[in-house]
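Note that this complex is displayed minus one protein chain, with the remaining chains in position.
For clarity, chains are labelled A and B in written order, and residue numbers in each chain start from 1.
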Amino acid sequence: MHRIPSKVRPLAVAGAAAMSLLAGTAHADITVISFGGTNQKAQVKAFYEPYTKATGSKIIQGEYNGEQAKIKAMVGAKNVSWDVVEVESPELVRGCEEGLYEKLDFARIGPKADFIPAAVTECGVGIFVWSTVLAYNSDALKAAPTSWADFWDLKKFPGKRGMRKGAKFTLEFALIADGVKPENVYKELATKAGVDRAFKKLDQIKPHIRWWEAGAQAPQLLAAGDVVMTSAFNGRIATAQKEGKKNLKMVWTNNIYDFDSWAIPVGTPKKDEAYKFIAFASKPENQKVFAGEIPYGPTNLKGTALVDKAIVPELPTAPQNMKGAFASNTQFWVEHGEDLEQRFNAWAAK
Amino acid sequence: MSKLSATMPAALASENTVSLKRQLGRAERMKKLKYGALIAPLAIFLLLTFVWPISALLKRSVDNPEVIGALPATSALLSDWNGENAPDALVFAAFAREMGEIKGTPVLAGAAKRLNMEQPGFRSLMMKTARAMPPAEGVSPRDALIEADERWADPATWRFLARNATPYTGRYLLASVDRTYDEQGQIVRAGDDQAIYVDVLKRTFGMSAIVTAFCLLLGFPLAYLMATQPPKIANTLMIFVLLPFWTSVLVRVAAWIVLLQTQGLVNQALMALGVTDHPLQLVFNSTGVYIAMVHILLPFMILPMYSVMKGISPTYMRAALSLGCPPFKSFWKIYFPQALPGVSAGALLVFILCMGYYITPALLGSPKEQMASYFVAFYTNQTINWGMAAALSAILFVATLILYMVYTRLTGQQDAASKAR
Partner (left out) sequence: MIPAYATPLERVWYYAFRVLCGLVLVFLMLPILVIAPLSFNADSFLLYPMSGFSLRWYEEFLTSAAWRQSFMNSLIVSPIATLLAMALGTPAAVGLARIDFPGKALLTAILISPMVVPVVIVGVATYLVFAPIGLSGSYIGLILVHAALGVPFVVTTVTATLQGFDFNLVRAASSLGANPLTTFFKVTLPIVAPGVISGGLFAFGTSFDEVVVTLFLAGPEQSTLPRQMFAGIRENISPTIAAVATIMTVLSTLMLITLEGLRRRGERMRGEGK
């Protein structure tokens, strides 16, 4: 690189770059936004690359951590450049109510009966079932933790903890650790006293928590020895194990599972292609490849049947993993999410 | 000019002076116009890309368009309502009609979200009510609304609605100084779980002060050394200051993570030297943030100090010393006062820049090290509470503005220019 500022060179480079970029963005290409890292890598293998092969249209990948601000701004400006988005359930419902996401026409995707009933919603179709589990580094701990109560036990399991920076699931785990039964968690959290109780429980381990934001950080923190235990997405730990980090272990007790869904922002000029992509990615054979890459459960019932037997026990939907697990309460988080996230943020910053 | 007129005959002079004055005035105006035209493009450009967006953001801190925009007729009726007894049938009718109109639109969701912000649970009340609207044939709007949810029979619900159906609100600005409105509309202290912003602002100022102090402590000796060395050595030392200055902030943040991480070089060195037997936590806490911020801002401290110190003549110090004043005292009494303009310029600059920092604490700190900027970003992206983001921005902006004004007073335009170099 020459950095002597001749006025001509940067212009020439810029011009050439602009040309190549323009050439790379043909009409049928779509932008798909997902939760980066290994999840996105698995999507590339299972959905993007086969889709490009089948249709000739390229996929521009983007990643985010679920923030809806950009989508809201784009939809409000009627200038939408994101065509398909992976969203978590509360954001999907809220976005659907606020008119951010298209009401889906399932005739263009596949028969509703093919999917797990809960994966079919007004504005979204489930991509996979994922779960938040307790993960730990077995090299760093003398004994194996077995529950969220152990996560809070600093005496028996000394060391730093990792948790996702946010109220969602953090508050649930705190109540579980405090002895609340999974079926009562959301009833408890709906009251002011219940929320206070959760934060009070979190206060016990607050100085020992390293907060993470991107899903890829959790296995990183564990492997680097920065934390000994963390909440983590099951798929991220499983892929880390596959890459040779055998000392990372999962505890499935009282894990919380949910769907991630495809949604189409209102006003995308490439709605037809977006539908085409979602229909393609929802096919059982593609969902099967995805589950093989990262052990998240398929939403297409036919896809579930195809999944390799060796992978089944790693999926959140496996019977032994479902025992004691509970579903994230979407309606609760739609109603209280903004309020609790702001309170959480205030609490964390203290 | 006076010379010119003095050489002229008196009769001609008065006439000529007038026309000359006019000519000169015209020339002056032409010049102003010509050079004004050179400034105009930039002024217009910044007006559109900078001044306008920031003004719009500041205005947003008091804007309250959601409810009044969604329910204009209801809002108008409610503003005339005394708030005592149940509102009359007209209010119910207008509300039922407008709810029916905005059912299923983003407008309703926006208003519901805004009301939910004040009172959790209001979102579902609004959604549920809208679904039951418009009233069935022959049912009065009042009955239909109370049928949908009996909270509509309670005047308190309507009072709540009326309070939030105003075009402007002080609630965001109040919230950013830990205040809120109570049921009666009085300003009171916010609950403990929300009252953090005064602390955050104190933290922003406190961290900036600490970083500035460290920069001064480390920067002053180096600037002094550079200023007192022959040009060749001074120039070489300057390279050591300028190279980090030119290196990307992200590169330096990455480097500090590598250096300070659990198994990083600093911990290796500390353990080899026997200072500690287990790795210390040096990053993702306040230590890491301070180290990196001092590193990033140190050149901004050294450069203005150096440029002032370079101009201080050594003769005064020599005079003081030869007259028997002890070295430290003569330094303090003679040299330091002369260096003070550079010191204060550097310190203010570092302080101003520090207050707005976002990237470094975000990447190297825990939630406890986050300053005001972080909360602006949080409200913008995470909870899409743009009013709150705007209010916090406004406070940060005003604080910066005041310090910036002090800075320009202190240094004058001239030094603002030389600082960039």
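As a convention for this text, a contact is a pair of C-beta atoms (placed from the backbone, for glycine too) under 8 Å apart; a residue touches a chain by one contact, two chains touch by 3 or more.
Just so it is clear, the structure is predicted and the values come from calculations on it, not from any experiment.
Peer 1: For the chain not shown, which residue from B:Ile68, B:Leu282, B:Met305 or B:Ile352 touches it across the whole complex?
Peer 2: Result: among the candidates, B:Ile352 touches the missing chain.
Peer 1: Which residue among B:Thr74, B:Thr129, B:Ser366 or B:Ser393 touches the omitted chain?
Peer 2: B:Ser393
Peer 1: Return the single residue from B:Leu24, B:Leu46 or B:Ala153 that touches the missing chain.
Peer 2: B:Leu46
Peer 1: Among A:Ala118, A:Ala149, A:Ala190 or A:Ala214, which residue is in contact with the omitted chain in the full complex?
Peer 2: A:Ala214
Peer 1: Suppose we count only contacts with the excluded chain; which residues of chain A make the list?
Peer 2: Residues 1-5, 7, 10-11, 13-14, 17-18, 20-21, 25, 31, 33, 36-37, 60-63, 70, 73-74, 76-79, 81-82, 213-214, 216-217, 220 of chain A touch the chain absent from view.
Peer 1: Identify the residues of chain B touching the omitted chain, counting contacts across the whole complex.
Peer 2: 31-32, 34-39, 41-43, 45-46, 49-54, 56-57, 60, 218-219, 221-222, 225, 237, 239-244, 246-259, 261, 263-265, 268, 295, 298-299, 327, 352-353, 355-359, 362-363, 372-373, 376-377, 380, 386, 389-390, 393, 396-397, 400, 404-405, 407-408, 413-414, 416-421
To be clear about the criterion, only the chains that are shown with their structure count from here on.
Peer 1: For chain A, which residues count as touching chain B in their complex?
Peer 2: Residues 67-70, 72, 94, 97-100, 165, 199, 210-211, 224-226, 334-336, 338-339, 341-343, 345-350.
Peer 1: Under the definition above, what is the set of chain B residues touching chain A in their complex?
Peer 2: 105-106, 108-110, 112-113, 116-117, 120-121, 123-124, 127, 193-194, 196, 199-200, 261-263, 284, 366-368, 370, 375, 378, 380-385
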